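Please find one structure pasted underneath; my questions will follow.
A single protein chain has been removed from this complex, and every other one stays in its place.
What follows is chain A.
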Amino acid sequence: MRVIVPLQGVVQGTGGLFWGSVIPCALFYFLQLLFKTKSNKTRRHHPPSPSPSPSPSNHNHHSTLHRSLSPTPRHATASAYVSPRANSITTATSPYYFAFSDDPYHQTLNPQGVIQLSLYQNTLSLDLIQDWIHHNGTDSMLGKPLSLSRILPYQPLDGLVELKLAVARFMSHILEKPVSFNPSRMVLTAGATSAIEILTFCLADHGNTFLVPTPLSPGFDGVVKWRAGVEIVPVPCRSTDDFNLSITSLERTFNQAKKRGHKVRGIIITNPSNPAGKLLNRETQLDLLDFAREKNIHIISNEMFAGSSYGDEEFVSMAEIMEAEDHDRDRVHLVFGLSNELSVPGLKAGVIYSYNDNVVAASSKLARFSTVSAPTQRLLISMLSDTSFVQKFIEGNRQRLRKMYDTFVAGLKQLGIECSSSSGGFCCWADMSRFICSYNEKGELELWDRLLNVAKINATPGSSCHCIEPGWFRFCFATLTEKDVSVVMERIRRISDATK
């Protein structure tokens, strides 16, 4: 008894004290040892450590020739080590179904081809851009007279000051409100995606998490996960709320995440959202700010498509909200996409706008890995400073997007397909649950396959957007012409008729 219940011996004060301390210590020690060996074993299952093998020290051709002739590889695995993080990036199955088919649709040349409705791009207003570039492109890039010292040598890594000033003016235009942007809070990056990755590196450590409302843009996971190692905890939005963000849902998800031991460092909101196209109203954004303050986390407001809002409701930028705030602004960061706004993603120009001095300092330095080409910066400076062009473009673009959205949604309605009401972006979010056989992800992917092979349309299934309700599909309409829309509807009818 004294050994089994040493404490008893201790209490009885008869030398059990010795056993009472030795036995628990010994047990503890052995437990530690067990854990240590177990973790060593798992580590050893990684690519095996290189086994040093004798190699000829001279560089004589003949002596090394035998290496190529030996049939068996020297090491068990591939000869050179590739890091697991690289392998996980490569193998990350791209749920982003924008697979380029080898049978692309063309109105005249290939009318039976696959229509691409999965590419989140806007070609409706390219003629306006083309026009401007045709008249001003060369001069703006190279200078008139030719001034190469502005584009050839190394430029500040976080972007030219003139471009930051131009961006400040441009964003005020887009918001159609006199919101003032401070250029020294800006960091220019090679694209808005890069801006989000850099912010992720600045706000969270490897293994932390961000809350992100779903459905979200496919491929978004990779941006915060691949290198920064930050996980996304989805905050599900439901069709009952018309896919608007609900603070209760946010609260609930946050608490669940905390219970599971996640360190939540921030929320990323996209406004207008992709794919549902919802705008965040002032009320929600203020609630969001309160929430972030209460939980002491960051807010990243991804407004890269701010200029593509076409709805009746006003677009409220987080910057507008912050204008009225005079304290505790350190937690708010915005992302703008210049190339996205101008419908030319190939320009690769994004902006980080942060109210946190340290984040600005860190991002400016990290921008060295994601710089905007100097000729492109010069082009953008001229383009964004041309106020009459900017005005014309924003208005024209908005109108065309609105028109295309209305046409597309009306066409879907005729087929009995409802969409969530979008107020911005390049796509509509359609409820195709009627056509799926089993109300789950499998059924949804089966429908996607049918759409691709029968209707010859490539659309994005909701599961790759992390939507919790199966059956929702994203159709990008901003690359279509009016005529194409009727073709699309015709094709979708094939599916809807087949199901009936």
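In the analysis below, a residue touches a chain if its C-beta (ideal position, glycine included) is under 8 Å from a C-beta of that chain, and two chains touch if they have at least 3 such contacts; residues count from 1.
Simple rule for what comes next: contacts and distances are computed from a predicted model.
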Chain left out of the displayed complex - its UniProt protein name, from "Transcription initiation factor TFIID subunit 2", "Proteasome subunit beta", "1-aminocyclopropane-1-carboxylate synthase" or "Prolactin": "1-aminocyclopropane-1-carboxylate synthase"
Full-complex contact with the absent chain, from A:344, A:417 or A:432: A:344
Contact with the hidden chain (one of A:175, A:203 or A:318): A:203
Omitted-chain contact residue, chosen from A:36, A:85 or A:413: A:85
Among A:137, A:236 or A:443, residue touching the chain not depicted: A:137
Sole contact to the chain not displayed, among A:217, A:340 or A:356: A:356
Residues in chain A touching the chain absent from view: 10-13, 17, 49-57, 59, 61, 64-65, 67-68, 75, 78-87, 89-90, 92, 119, 121, 123, 126, 129-130, 133-134, 137-138, 141-142, 146, 148-156, 182, 184-185, 190-191, 193-194, 197, 201-206, 222, 226-228, 265, 293, 296-298, 326-331, 343-349, 355-362, 365-366, 368-376, 379
